[in-house]
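In this view, the complex is presented without one of its protein chains, the others remaining in place.
Chain nomenclature is as follows: A and B, assigned in order of appearance, with residue numbering initiated at 1 for each chain independently.
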Amino acid sequence: MLAYVLKRAGFNLGVMAVVVTLTFFLMRLLPGDPFMSQRVNPEIKANLYSKYHLDQPVSRQYAEYLSALSRFDLGESLKYPGRTVNQIIAESFPVSAAVGSLALVLSVVLGVAMGVLSAVWHSRWPGRLILALTTLGLSIPNFAVGAGLIYIFALKLKMFPVAMYERPLDLMLPVLTLSAWPAAVITRLIRTEMIEVLNKDYIIAARVRGLGSASVILRHALPNALPAAIHYTGPLAAALLTGSFIVEKIFALPGLGQYYITSIGNRDYNLVAGITIFYTFILLVSTFLADILTFLMNPQCRYRNES
Amino acid sequence: MIKVEGLCLSVNKKKSTFRLVRDVNYSLEQGETLAIVGESGSGKSLITYALLGMLNHLEGLEGTVEAFGQKNILKASSKEIRRLRRNKIGYIPQNPRESLTPTLRIGSQLAEVVAAKTGKSRRSCRLISRNLLQPLGFSEPEKVLQMYPHQLSGGMCQRVAVAMAIASSPAAVVADEPTSSLDLLTKYEIIKVIKSAQEEQRFTLVLVTHDLDLAFKYCNKIAVVYGGRLFEMGTANELYVRPRHPYTRGLVRCFTGAGMANSGLHYIPGEPVSIYTQFTGCRYFNRCQMRLEICEVKEPPCVRTDGRRVACWLYGRDEGK
Partner (left out) sequence: MVYLRVFQNRLVLVCVALIVLYILISFGGTVFLPHHPNAQNLDQANLTPCPAHWLGTDYLGRDLFSRILSGVRISLIIAFFATLINVTVGFLVGSVSGLLGGIVDRFLTGLIDLFWCIPPFLIVVMLTVVLEPGIKNIFIALGVVFWVPTARIIRGEVFLLRNAQFIRIARMNGASYAQIIFLHVLPNCFPVLLTTAIFSVPDAVLAEAFLSIVGLGVTAPDASLGVLISDGLQSFRVYPWQWFFPILTLSMFVLCFNILGDLIHRSFRGRSKGILGND
């Protein structure tokens, strides 16, 4: 177990290094520079360049960036003067994370419940209905769901304010939008696995031993059908927590996703690199946690060395 | 007492109907041991599944199974079936390791089954399950209860399954090839464990097997199944000494011949018919050495001759005279 954790940690560090390097150099390959839109005279521009050390050779910049990174310092934003990348992330991440964590919980709960129901009834109409719904859910992208929800519930029915977030309930539309797609995916994963597990000998035996349906399905079958869904939930959690650009744009949420895309357009080297690194970090951590969870849930892995 | 009459099972597949079990009749007194013997794919397991109410959801199921105070198990509601499974009938499955949930500890699974069967709380069932395992040949039951199925050997898993089956002192226990995946030594241990439990609790035992040795040694009644039909049924002794049906004769010769020196290995020529072939006459026709003309066109009825049932025209014709 410990060896596994160490190995994974080492690999993840390697991935981080690759991502840092990649973003650093790709950003500098981009046509244009951070200050091109401002009509500043060359002298000020040169000043700005030297302030952010952009006049130095790239290798030097890279080395400095790495040394700052080792102190968890992501540098200063080039576009929002006076604000560090750490500050921007600290401000916008909680917004994304709040919406994202709600969406995560909703999609997991909904996905597991619908997956189990559709597997139990897979040859009858409720199961088919759920399957059809998930296919539909996988075909309607989130920008369609989001705009549609706003149009119906906020503009026509006036049940929610447009882009105003005062009460917790106001977050409902973005949360629904974010969770529609993952809920459909989780439903399908659980459904496929569950149908397979329900045909296993131990499930048939448990039924013949007189156990009730609830116990057979939830206690005996479900834990064995979960690994695929958990495996998917790792990257999903990272994507949801760090915010989706499109959903944040449609709902005018000041989250991390918005900053990311605008900073690429702005050539805000430090902000792009910072958010990328932050995102990759979250992704690696949540994937890792998901893997550990699957590992712990399977007693055949946990107790391999005993007996 | 178990009384099965006219048990039939047909399944529709690819627009044609396949009759998997046809016209099976038998009856058992309380405390008897019946061996259902047949080759793989002969439908012997299906016959016992009917007893457990596992086929009730299928449309092509006909006949009556009268047992445990139920008029017809095949028509019982799922609630009644669950009550039967809890109180009246135990089940020992075919693959011991695959029939225990891999993600739960033995103790928790066993306690759950005991709780379901006895109606007691889970907590008190921990102790009961410990006491259940004790006579089944576990040296350290406490330790076993803490383990997961993959940590136990096949024989140990099967003992746990036996404990689950006999937890509520059932009226009958159905064992579906309980030893087919075990090695030779464990096989006899498991059978002995089941038999001694039977002596103590006096339940009826239905043992599905393709092992004639087990059938003749441990059972007092034997039913020979071929192609979904009951070819012959009688007491173990009678069948051993005077098998009537040509198929049974072949089986017994294979079995007894194997033990004797210089006799060579006896076998029944040909291959068993698949249950999925369409056939009008006797299923055994192709391999039978005593076949008659009628065998090819018409299926023989199941007749009683001197205390047993035989489905063969050799005897059906005699009775017709």
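In this text, a residue touches a chain if its C-beta (ideal position, glycine included) is under 8 Å from a C-beta of that chain, and two chains touch if they have at least 3 such contacts.
Bear in mind the structure is a predicted one, so any value in this text is a computation, not a measurement.
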| item | value |
| --- | --- |
| Residue of B:1, B:58, B:292 or B:314 touching the missing chain in the full complex | B:58 |
| Listed residues A:30, A:44 or A:159, member touching the removed chain | A:30 |
| Touch criterion as defined above, residue of A:44, A:136, A:169 or A:296 at the omitted chain | A:136 |
| Residue of A:77, A:187 or A:276 in touch with the missing chain, whole complex considered | A:276 |
| Options A:221, A:246 or A:271, residue touching the unrepresented chain | A:246 |
| Interface residues of chain A (partner: the chain not displayed) | 11-12, 14-15, 18-19, 22-23, 26-27, 29-31, 123, 135-136, 138-141, 143-144, 147, 150-151, 155, 162, 198-199, 204, 207, 235, 238-239, 245-246, 249-250, 261, 264-265, 276, 279-280, 283-284, 287 |
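Assume only the chains that are shown with their structure count from here on.
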| item | value |
| --- | --- |
| Distance between chain centroids, defined by C-alpha means - chain A, chain B (Å) | 53 |
| Touching residues on chain B, where the partner in the complex is chain A | 52, 54, 82, 85-87, 90-91, 93-95, 98-104, 112-113, 116-117, 147-148, 150-151, 161, 164-165 |
| Complex contacts: residues of chain A adjacent to chain B | 200-212, 215, 219-220, 223-224, 297-300, 303, 306-307 |
